[in-house]
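Just one protein chain is left out here, and the rest sit where they should.
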Amino acid sequence: MKLMNHLPALTLALPLLAAFATPLIAAVSAKARNRWVTCVSALVTLVVFALLHRVLVHGTQIYVMGAPSWNISLPSGFAIPVRIILEVDAFNALAACAAALAQLAGTIYGLKFVKKFTGLEFYSALFLLLTAGTMGMILTGDLFNFFVFLEISSVASFGLIAFWRDRPESVEASYKYMLVSQLAAQLVLIGLAFIYGRYGVLNMAAFSRAVQPDLISKVVLVFILVALGMKCGAFPMHMWMPDSYAEAPASVTVMLVATSQASLVVLCRFCFSLYGTAIGSAAVPWALIVMGCLSMFGGVSMAVVQHEVKRLMGYHSVSQVGYMLTAFGVGLLALGDAAAMNDYGLAAVSGGLYHMINYILYKGLLFLCAGALYYVAGSRDLDKMGGLARRMPVTSVLFLIAAAAISGLPPFNGFVSKWMIYESVYAVHPILMVVALVSSVLTLASFVKVYQTAFLGPERSQFAAVREVPKSMIAGMAVLAAAILVLSLFPSWTVNTLVRPAAEALVDKASYGAAVMGGAL
Amino acid sequence: MKNRSMRPLSVIARTACDMYAWFMVAFGAYVIVHGDITPGGGFQGGAICATFLALMLVTQGSAYVSAWLNENFYKVCLFLGLFMFIGFGLMGLGWAMDGTLMLNWAAVAHDQLAEVKPWWPPSGTVALMDIAVGIEVTGGLSLILVTMFRAIRLGTVQEDGMGKETGHDQR
Amino acid sequence: MISANLPYFVVVVLFLIGLLGVLLETNMIKIGIAIDVMESAANMFLIVLGFREGGYIPVKFLMPAGTENFVLPTPQALTLTAIVIALATSALMLSLIVVLYRHYGTLDVREIRRLRG
Partner (left out) sequence: MKSVRTLFVIAAIVMGGALMGAVSSLHPFGVPSPEGCAVDEHYLNRAGVDLSCENVVTSIVFDYRGFDTIGESTVLFAALLSVMMLFRKGGRKQ
């Protein structure tokens, strides 16, 4: 099967080509456009899952853009790759799968959700471009290519956040996000210019072979950490996150969650696979841990006072990102120490990684449910809702699943990942676990409040005519709910076959370099 | 409503720019086509071609240009360029999937130059993609110019059908 | 030492001007200009990194007889890409500013504060 060799490239080329064609197809009819985007996003999901399967069976996949053959990474007689290489290991592929599910859910949900507005040809095309940008950020193995895809996803999300352009808040949120991500993009560009000037390479694997713990590498790492920390919504620069998550249409917010997680994927890639032990001090892991704890607690404490559903969930996103940052910081602390790595390091990385996958799924589902509430109730304000459980039973059940998963209630996947994080961070310092537990309790309290206000309570007279949301919106939510249930029902299978290989691939710096640069060191 | 349209410049400026703008397009086309042998390339040439519209807007004024301009031409340019570009990239895959995406399938090595037909671009997809990107950038930049220019001419929020797309709020 | 590396320091100063502009300015257009200054700093940094003493532009057959080496081509290609990206984002940012101005009637970011709390 020669097609299987080209899966990494197809993952990126398919949504790009489809996005170029979407405005033309939209000119035919709205129905054709809807079918087209649904087919394409289903196909992208299929391709990404096939890629994950291939990676799990055959090991790390590389794809060399423009070489005579897909696996010739080095030109003859030359030790450094000169072309753009996509490098997909278990970690990349797993993150790409979660992003693919998010875009499938968002596409299907969006068919009805934004149906009554104009400009849908632009909306559909930009959504596909956002998909392509996110996939590119996750899958690429080249530093400058990462910058390009970062910009694709940023530009597409600026447009999509401002989709309701007659609402001043939307445009404002878009502008805010634009400032943050342009700043971040310039920091990334300066950082990779330093890498180019110091080492003369732009390939990630070549860089991971060459990197030395000197001043330039440290400055580059700080720049990249600051930039990607901004993009994934860590505490000091989290302000854009609740704004843009709340103001974007719900179908877009799902994808924005996946995009911000793509930044986190690359952040982990930099810390573990590229730098590894060359970080050279404990300051970076501790900075990650402190940032994570602040985000965890700060996000959730700001969330409990919110009255807008999606804004509340946006602050919860800040808190959830904190869990992952803390876990990855703990994993980074254990790097280079084999005993500590076995003891708690690998568990921390697996926990953070598993939490990232879970987060994309349940947070996406929560945002879709919030969008459904907004769709039927015509209001974002939690105080104006009430008694909707009887009117929309399916949505309320789906919301319950997602809320239980985010609060870490036992049968659900959020419980497993949070448990892994608690256990591993306890080994470093008990106070970290206390912070994580308190944040988790507050999350539970906050979502109990949301569920009780919106779905339970007395029925309101103005909601007498409210019906369940249309079937395609339910289908979009069901995609994510099914994924959550699968992960919840087979926890040990998930951890052993999906998460553990991904975590091992992430922390194994030597094999990341070897996949492109060859075995000899 | 105030008159937000751009006024035309004097007749001397208009006549001079009328002629000059076409030379600009010719120069842009030159830069695009010779991208693989001289400094320049698709983006630079495309940007030069797109200045045609900027010049026209400044000198001729908005009323003249919006009456005379056909946006569909630029849309055709944009999509033609995009599909040519990614099409050349996908052609690298080949029928049997033997190559890779973005493979330079048409390149000729320097010592075999004598064997190919004179019309064949020796640098292969470099020259072809140069032209594709030139067409695309011409269309894209001109469309951005036209769209932003129209937007300046739009009135306040209530005019021109704006002001209604605020989401699902029922006020 | 300083004079030999002067272009690098110019880049740093340019970057800081842009950064402080983004952080401290209150006019939206000026913030946009500051971001463009940062982009220019990044592009200039790439170009400066790729300069070689006595190098010529990397086009083979235009090379004069006396020169023997070229400047590095990769930074120029990267800069070309980065410039087009900067252009696209600037256009989008200006459009957002136009829409914001239409909604709020001001360019001052301190008055555009509906999203609070």
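We just call them A, B and C in the order they show up, numbering each chain from 1.
Criterion: a contact is a pair of C-beta atoms (placed from the backbone, for glycine too) under 8 Å apart; a residue touches a chain by one contact, two chains touch by 3 or more.
Source: prediction; values computed, not measured.
The chain that is not displayed touches the following shown chains in the complete assembly: A, B, C. Per the touch definition above, the residue from A:Leu7, A:Leu51, A:Val88 or A:Ala156 contacting the chain not shown is A:Ala156.
Touch with the chain omitted from the figure is made, among A:Leu7, A:Ile62, A:Ala105 or A:Val201, by A:Val201. Considering the complete assembly, chain C touches the hidden chain via residues 4-9, 11-12, 15-16, 19-20, 23-24, 48-53, 58-61, 70, 72-74, 76-78, 80-81, 84-85, 87-89, 91-92, 95-96, 99.
Even with one chain removed from view, chain A keeps its contact list with that chain: residues 16, 19-20, 23, 65-66, 75, 78-80, 82-84, 116-119, 122-123, 125-126, 129, 132, 136, 144-145, 148-149, 151-152, 155-156, 158-159, 162-163, 165-166, 171, 190, 194, 197-202, 214-216, 219-220, 222. Those residues of chain B that touch the chain absent from the view are 35-43, 78, 81-82, 85-86, 89, 101-102, 104, 107-111, 113, 122-126, 129-130, 133, 136-137, 140-141, 143-144, 147-148, 150-151, 154, 160-165.
We adopt the following convention: only the chains that are shown with their structure count from here on.
Compared on C-beta pairs in contact, B-C and A-B come out with A-B as the pair having more. Centre-to-centre separation between chain A and chain C, using Cα means, comes to 28 Å. Between chain B and chain C the centroid-to-centroid distance comes to 23 Å (mean Cα coordinates, whole Å). Residues of chain A found to touch two or more other chains are 165.
Residue positions 103 of chain C are each in touch with at least two other chains. In the complex of the two chains, the chain A residues touching chain C come out as 144, 147-148, 151, 154-155, 158-159, 162, 165, 168-169, 171-176, 178-179, 182-183, 186, 189-190, 193, 196-197, 202, 243, 247. Residues of chain A touching chain B in their complex: 2-3, 5-6, 9, 13, 16-17, 20-21, 23-24, 63-70, 117-119, 164-167, 170, 249, 374-375, 378-380.
Note for the complex: chain C touches chain B at residues 57, 59, 61-62, 80, 83-84, 91, 94-95, 98, 102-103.
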